[in-house]
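One protein chain is absent from this view; the other protein chains keep their places.
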Amino acid sequence: MKQFLFFIQKEFYHLLRDKRTLFILFGMPVVQIVIFGFALTNEVKNSRIAILDQSKDEVTTSIIQQLEASQYFDIEKNLQSEADIEPAFREGKIKLVVVFPSQFQSTLLHTNSAPIQVIADATDPNVANTLTNYASAIILDYQNNIRGNQDFPYTIQTEMRMLYNPQMKGSYNFVPGVMAMVLMLVCAMMTSISIVREKEIGTMEVILVSPMVPLRVVIAKMVPYLLLSMINIGSILVLSVFALDVPIQGSLLLLVFECFLFTITSLALGLFISSVTNSQQTAMLISLMGMFLPTIMFSGFMFPVENMPLPLQIISNIVPAKWFYYIVKAVMIKGLGFFSIWKETLILAGMTTVLMLISIKKFKTRLE
Amino acid sequence: MKENFAISVRELTKRFNDFTAVNAITFDVKQGEIFGFLGANGAGKTTAMRMLCGLSFPTSGQAMVAGYDLYQDAEKIKKSIGYMSQKFSLYEDLTIRENIRFYGGIYGLSDHEIKTKTETLVHQLHLEEQLNKLVKSLPLGWKQKLSFSVAMIHQPKIVFLDEPTGGVDPVTRREFWTLIYEAASQGTTVFVTTHYMDEAEYCDRVSIMVDGRIDALDTPLELKRKFNAPSMEEVFVQLARKAKRTE
Partner (left out) sequence: MRILRILLEKEFRQIFRDPAILRIIFMMPMIQLLVLPMAADYEIKNVNVAVVDLDHSTYSIQLVNKVKASGYFNLVDYNESFEKSLEYVEHDQADIVLQIPASFEKDLVREDKATLFMALNAINGVKANLGGAYLRSIINDFNREVRLDWVQLPRVNPQPTFQISSINWFNPLMNYKIFMVPGILVVLVTMVGSFLTALNIVKEKEVGTIEQINVTPIHKYQFILGKLIPFWVLGLTTLSIGLTLEWIFYGIVPVGNLSTIYIFAAVYLLGVLGLGLLISTYAQTQQQAMLISFFLIMIFILLGGLYTSIESMPVWAQVFTKFNPVSYFIEVIRMVVLKGSTLYDIRFHLLAAAAFAVVLNSWAIVNYKKRS
């Protein structure tokens, strides 16, 4: 036991001595939370638009005022002719052009109907869709204003309730994802690299010929990263609650337990990678391509899994992060209890056990 | 400082924070001399050597190497010296021929010179068969001999060797020293650190560093006489015992 403690101490020395690495390992979750929480939103606002007003009458002027007044649009340019539209788009900043034909007001007066053209830069389809919708809504609002409100017969009203995230904040979606990402990075990548590094330098052999039981060597390697990860989890949770206003709806104890479980899964993955590679560069490459990318892709927090082709959806089931993401969302945001997530927990635990067993076995055979 | 010394060092010091690795050492190395630079692990040999090669800035003191000032003309010094570091420093993923071409090239040798050099060098080391093999496939002894030859490729005035024979078998060591003698006989000054005391006997003069200072400097014969010791080993042990610094 004393041996074992010495060993853990040695691992801590390694970790603490390298200040740069340590700084990044602790800084990573903070930076990610800040970026995801504050900088990245799918909301579209302050988009630059241009107006081609060939009529310049009272009605067009007031519609333009309405557009200008909304938080979604900044009118950047007034175009003179249709030939100006394409260059305006090509320079890159203008996302939408609203075109009023000449004689707009008089057409409206005579036929009760006047055409407005909304041209979107559909380079980014989602933004184009959203902006077109916003512009239409503003124009229709104005239309209802000049009509004066009146009730239609046979009206179906729709009442909407936003569950779990009434303010529709992006962070509710991102926080669990960031947790999965950081744990993967710290545990899987760092452990695999640090073990492979010892192989490269040759110290692993020295350790293996010592009377330490291989299992203990492995565990000792993991303890510092486990601790580091728990600190990271703590900082992520504190930041989300106090800086992002994402409350923990469910049981904190359950949440921490699940994080602990996933940390061990990630460590097992790292160990597994280290048992199949011999160079740091390969270990990094496998960690990045085989662990990190799937975590981002398949956990569902950045890319919608349900839109993927079926084979990818099936593959997504073997990515541990997917299950973890589901669990964290359930416990932290939906406030569900253990009975709603026992199946997922069991899957995660199963994966961990299998990975651990395989890697330890590989580790042993290397000895013989 | 006299011009005819290959290396001339006065009060050279290197400090890392509050640790003085090299403490005001002073010595001269004559041209064409084989100068042994001895000391226990951590005595400051490598640091001193790295300063003389222009890899590390001195904290204070003066030094002239190959007639150039260490502070002002470090890049000129580099043209006139060769260096073989403790770590094996040829490219393992290049072949012998490619390594020779590379180092010859960066020292400004022409294609023709590189070609003749490669031939003589390979002949001298009996590496004809291995010429197009990757360096990583060579045994350590050959690697070391090859490193030495590559360090000598531009016929430097001075060659610095940092523990060139570490981990090498006695036969190869002897062969290695034949190479050193050959270089010296052609007028190259050899500055060598070593842990092998029999090698120290081969040197023209030997200095022994203890705790960052040079505690003794003379011919091996004179040193043995001074310390009343039968061998260099005994001289070394007597001096090293005084060391307070451990690694």
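Think of it as A and B in the order they're written, each chain with its own count starting at 1.
Keep in mind that, in the parts below, contacts are C-beta pairs under 8 Å (C-beta built on N, C-alpha and C of every residue); 3 or more make two chains touch, one makes a residue touch a chain.
On a predicted model such as this, the values are computed, not experimentally measured, just so you know.
**Q** Which of A:Ala50, A:Ala128 or A:Ala188 sits in contact with the chain that's absent?
**A** Hidden-chain contact among the options goes to A:Ala128.
**Q** Which residue from A:Leu5, A:Leu285, A:Ile318 or A:Val354 sits in contact with the chain not drawn here?
**A** The missing chain is touched by A:Leu285.
**Q** Given that one chain is not shown, which residue among A:Ala50, A:Leu79, A:Cys259 or A:Ala330 touches it?
**A** Considering the complete complex, A:Ala330 is the one touching the chain left out.
**Q** Touching the hidden chain in the full complex, which residues of chain B are there? Just list them.
**A** That gives, for chain B, the contact residues 53-57, 74-76, 78-79, 81-83, 85, 87-94, 98, 101-103, 105-108.
**Q** Which parts of chain A are in contact with the chain that was left out?
**A** The list for chain A reads 18, 20-21, 24-25, 27-28, 31-32, 35-36, 38-48, 89-92, 95, 108, 111-129, 132-133, 135-136, 139-140, 142-143, 146-147, 151-166, 168-170, 172-173, 185, 193-194, 197, 279-282, 284-285, 288-289, 293, 297-298, 302-309, 312, 326, 329-330, 333-334, 336, 340.
The definition used in the following text is that only the chains that are shown with their structure count from here on.
**Q** Using mean CA coordinates as chain centres, what's the chain A-chain B distance in Å?
**A** So the centre of chain A lies 56 Å away from the centre of chain B.
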